[in-house]
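Quick notes on the structure that follows.
A protein chain is absent from this complex, but the other protein chains hold their places.
Every chain is named by a letter (A and B) in the order it is written, and numbering of its residues begins at 1.
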Amino acid sequence: MEHSPQRIVLAKIGLDGHDRGVKVVARGLRDAGFHVIYAGLWQPPEAVVQAVSDEDADWLGISILSGAHMTQVPRLLELLRESDLDDVGVIVGGIIPESDVHQLQQMGVAGVFGPGTPIREIIEFLGR
Amino acid sequence: MSDLNELVTRFQDKDRRALSRLLTMAAQPEQAEAVRAKFPHASGQGRVVAITGNAGVGKSSLIGQLVELLRKRGQTVAVLACDPESPLTGGALLGDRIRISRPADDPGLFIRSLAAKAGQQAVAENIGLMAEILSAFGFDVVLLETVGAGQGDTAVSQLADVLVLLLQPQTGDELQWEKSGLLEVADVVVVNKADLPGADQVQHQVHDQLNLPGGKVVPVLSASALQQEGMKELWTAIDTQPSGRQTLGDS
Partner (left out) sequence: MTADSSQPNQRWREEFQRSPRRDQPPTTVSGMEIEPLYGRGDVVDFADEETLGYPGQFPFVRGVHASMYRGRLWTMRQFSGFGTPSQSNRRFRFLLEKGQTGLSTAFDLPTLMGLDSDDPRSTGEVGRLGVATDTIDDFLELYAGIDLEQVSVSMTINAPAIVLMAFYLAAAEERGLDWKKLRGTIQNDILKEFHAQNEFVFPPVPSVRLVVDLIEFCTAQVPLWNTVSISGYHIREAGSTAVQELAFTLADGMHYVEQCVARGMNVDDFAPRLSFFFNAHNDLFEEVAKYRAARALWADAMRNRYGAKNEASWKLRVHAQTAGCSLQDKQPEVNLIRVAYQALAAVLGGCQSLHTNSMDETVALPSEHAVTLALRTQQVLAYETGVTNSVDPLGGSYFVEALTAQMQREAEVYFQRIEQAGGMIAAVEHGFFRREIAEAAVAYQKACDDKKKIIVGVNEFQQAEEKPLETLRIDEQVEQEQLASLARVKQGRNNGDVERTLDDLRRTADAQQNVFPTLLAAARARATMGEMVNALADVFGRYNTGAAW
């Protein structure tokens, strides 16, 4: 029996516009059979959560390179909880110092992936 | 199926999350039948408009412009945006959301991105049912974006109130659509990318071809989504088409 492909929303929150990483990940996930919904750049957390809800996504991937992750990500997680989207897995990619990774995971982020993480690693993680 | 009943109850209370879950169920072959029973064809009030045309013709930019126009006029809009699925991997890049630039929490806009199997006549699985659900939820307009027109029971011309076909100058795609029979079935034809050379010729030629004396009147317009031209005229042409989705649904 065919199982439906997993749906993942990819977005960049905050003002940072560097999208090389998120575009490469998007294509890598597509090649692994995911349905990748790109929500774009400069998205306020509210817009991202609306997208996750309306698209009924299984996962949310946030790319954040500006260093503002410790203010933006908690807000996002809070909004997801408020919208009854707790079962959506959240992964974060970008420039996150080691010391913040643990904290983010404590907050509820399922996985944090630094620059240069092989796509295969992200795919395996999402498959679990 | 108490799960389904609960969702339908919440849906009737205008719970957007329930709407979202029902759409997902409608997209899955195993669950669609049960959902279909709750949403009879052509029962929703919202107008269903299908926008079709080849890849690259500019459907999503055009839809973005129409959404902008409709929202400014206070109409609520739902969009079913389709992109092709990779035949090899089954994966898809669904990037049409970003063509529609509206404020974050615009409650009058709903976008669901779908993947359709690759191929010229492809429509996303159960897209007609999904459009019905959105129409029933209360959106004034439901825009369906499809690459193809489907065949037989999945024909988009039957699922939508209005079928809009987008053509592009310099590609000869009007010939291709004529061959497939869709040119005759379209309610409105738009020559997109009107700024490119050849647009005028295509427009006149197709207009004459489709508007034979004594026959059906088919508006053939030109538009440029990038320059935001022709959108008002296009919507007027769409809005003045008679309503009434055919009584057949998807298989």
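The rule we apply is simple: contacts are C-beta pairs under 8 Å (C-beta built on N, C-alpha and C of every residue); 3 or more make two chains touch, one makes a residue touch a chain.
Just so it is clear, the structure is predicted and the values come from calculations on it, not from any experiment.
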Mind listing the chain A residues that contact the chain we can't see here?
14-20, 23-24, 26-28, 38, 40-42, 44, 66-68, 71-72, 95, 97-99, 114-116, 118-120
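Everything that follows uses one rule, which is that only the chains that are shown with their structure count from here on.
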So how far apart, in whole Å, are chain A and chain B when each is placed at the average of its C-alpha atoms?
29
Could you pull out which chain B residues touch chain A in their complex?
16-17, 20-21, 23-24, 27-28, 85-86, 89-95, 97-98, 103-105, 110-113, 115
Sites on chain A touched by chain B in the complex:
4-5, 26-27, 29-40, 43-44, 46-47, 50-51, 53-56, 83-84
